[in-house]
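Structure, as structure tokens:
Every protein chain except one is present and positioned as in the full complex.
A, B and C are the chain letters, set down in written order, and residue numbers restart from 1 in every chain.
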Amino acid sequence: MFVYLRGTVVGHQSEGGHRCALILEVNGVGYRLLVTSHLLQQYPPRPEVVQIFTHLSIREDQMLLYGFASAAERDLFLRLIRVNGVGPQMALSLLDTLPLPELVQAIVSGNTRRLSRAPGVGHKTAERIALELKAALSAWRQEMGFTTASSGLPSEAVREELELTLLALGYSDREIAAALTAVGQTTTLPNNSDPEAWLREAIAWLSANT
Amino acid sequence: MFVYLRGTVVGHQSEGGHRCALILEVNGVGYRLLVTSHLLQQYPPRPEVVQIFTHLSIREDQMLLYGFASAAERDLFLRLIRVNGVGPQMALSLLDTLPLPELVQAIVSGNTRRLSRAPGVGHKTAERIALELKAALSAWRQEMGFTTASSGLPSEAVREELELTLLALGYSDREIAAALTAVGQTTTLPNNSDPEAWLREAIAWLSANT
Amino acid sequence: MFVYLRGTVVGHQSEGGHRCALILEVNGVGYRLLVTSHLLQQYPPRPEVVQIFTHLSIREDQMLLYGFASAAERDLFLRLIRVNGVGPQMALSLLDTLPLPELVQAIVSGNTRRLSRAPGVGHKTAERIALELKAALSAWRQEMGFTTASSGLPSEAVREELELTLLALGYSDREIAAALTAVGQTTTLPNNSDPEAWLREAIAWLSANT
Partner (left out) sequence: MFVYLRGTVVGHQSEGGHRCALILEVNGVGYRLLVTSHLLQQYPPRPEVVQIFTHLSIREDQMLLYGFASAAERDLFLRLIRVNGVGPQMALSLLDTLPLPELVQAIVSGNTRRLSRAPGVGHKTAERIALELKAALSAWRQEMGFTTASSGLPSEAVREELELTLLALGYSDREIAAALTAVGQTTTLPNNSDPEAWLREAIAWLSANT
């Protein structure tokens, strides 16, 4: 029924486990939006009016509002919760794990390893997500303007090695994805060059940006 | 519960197939209204405040808002969805195919051929619509001030022939209806005169107005 | 959830039969309130902001708003719809038939004849209303400040005769009740004096005020 709210972020709220909520005031009404922790970082409490894209979920005894940074993020959320066995919280957990283009890439490329790193997502569910959404998301991401070209990124094999190392160093999936994208854009490292070079550059970027 | 919203059109959204939505902001809340494609053309995104008539459909797990250009259009929509086998999307599809007075005329006159040209409307459903709504709409259209006089329009036989030709030339039902009404109002062609004269006038109007 | 709306009356709408609705705009949202015809007369479309007391009725597939001139009228409505066999439309019909104090008086005094003059209210339902609400309304009307003293009014017998005559002359229950109250307040006619005197005064008032 409504697809976004424009108001001021007045607070954040932990809801137990990975669940968190953002409180948005719109004309004297304080809305509680269930969101990703990533979105909380993007929208600290501040007087400026912001626009948050929403999905209203209606159940027999409850109305829940989910909040997203963009219409594309909300649309992906809606596609995810239509997959059998994927509820709203698991969809938020997936959205929280990787930047949108990378999450779509992981689904389209069937990278169940990366998908199942999201809290609560098992291997089987990851496979079902990839199976059910692969085709639709290939077309969808063109509409959304997500470049599929992994030109700047390391090859899958190199990437896998890098991820294992960087995860072991305590970086999150989202930080690693951001680092590899940045390194890909700011260096001329070929995507299948030796992992050490990528690792050095990635750690340098992560130290400066996290 | 609410019969219209007054706000600014901030965007259009395709919803797959013939489905489309208009995003209307009212006091910081972005409402999603399922509408006809014709209405989208009438209401491009613009800063001015517009009034859109609404119907709130409540289901166990979803609240959907439908939007209309007038109270009459919404009322016809409400009558259509009470016909067995006609859902909201089919009703929108009918409203999208013909201008309101012509759609009412087609129902009252039992013109199932014209009704079943709306995407998704089969011959049987068209018959049922005419059967169930014919009587009520005859009275209703007087209240609404729709002239029933088909004085300016070509006779049914002539019209049928024109429609087939103009449809074959790629014009939509709605464009053809608009053209015939315009020709009827701006020329003195008698309604049962030979189709060629009507065809020439109609094509001239369509070339200038589409 | 909400007990009143403050906005501008932008239109009236007939809903078939005795049903009618008032359209109230509040912050760009046009609410449809199912009301009594009496309330429509009290609130013609005008730019001033008015306050209308509301009851939100929620069903599986519909949310309906009912509108009232006062909190007391709404509260009586809520008591009436709890009586077995009395739905919202019948409750509105009762509220439309008599001014609030007289309606309460008719219930408390078990005057089923007057109650069953409301469209749709049969004798049995009138009896059940009186039976179920008599005790509660006796106390309630004190809280509401409705004078029970029928000092100014004609006795029950005289009143009954007057009502039959005035109804036959085409006046409504509500007009008759208003006339008898006015005559009671502006004349010194004893309440059991002969009906002719009351009839002359009532007809004089009705000719001047309807």
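Just so it is clear, contacts are C-beta pairs under 8 Å (C-beta built on N, C-alpha and C of every residue); 3 or more make two chains touch, one makes a residue touch a chain.
Note that the structure is predicted; figures quoted are calculated from it, not measured.
Considering the whole complex, the hidden chain is in touch with A, C. The chain not shown here is touched by just one of A:Val3, A:Leu40, A:Leu65 or A:Ile176, and that residue is A:Leu65.
Residue A:Tyr31 is the one among A:Tyr4, A:Tyr31, A:Phe68 or A:Trp198 that touches the chain not shown. As for the chain not pictured, it touches chain A at residues 23, 25, 27-32, 56, 60-65.
Considering the complete assembly, chain C touches the hidden chain via residues 1-7, 26-27, 49, 51, 54, 56-60.
Criterion: only the chains that are shown with their structure count from here on.
Between the contact lists of chain B and chain C, the overlap is empty. In the contact between chain A and chain B, the residue numbers used by both copies make up under half of all numbers at that interface. Note on chain placement: the centre of chain A and the centre of chain B lie 42 Å apart, centres being C-alpha means.
Among the residues of chain A, those in touch with two or more other chains are 27.
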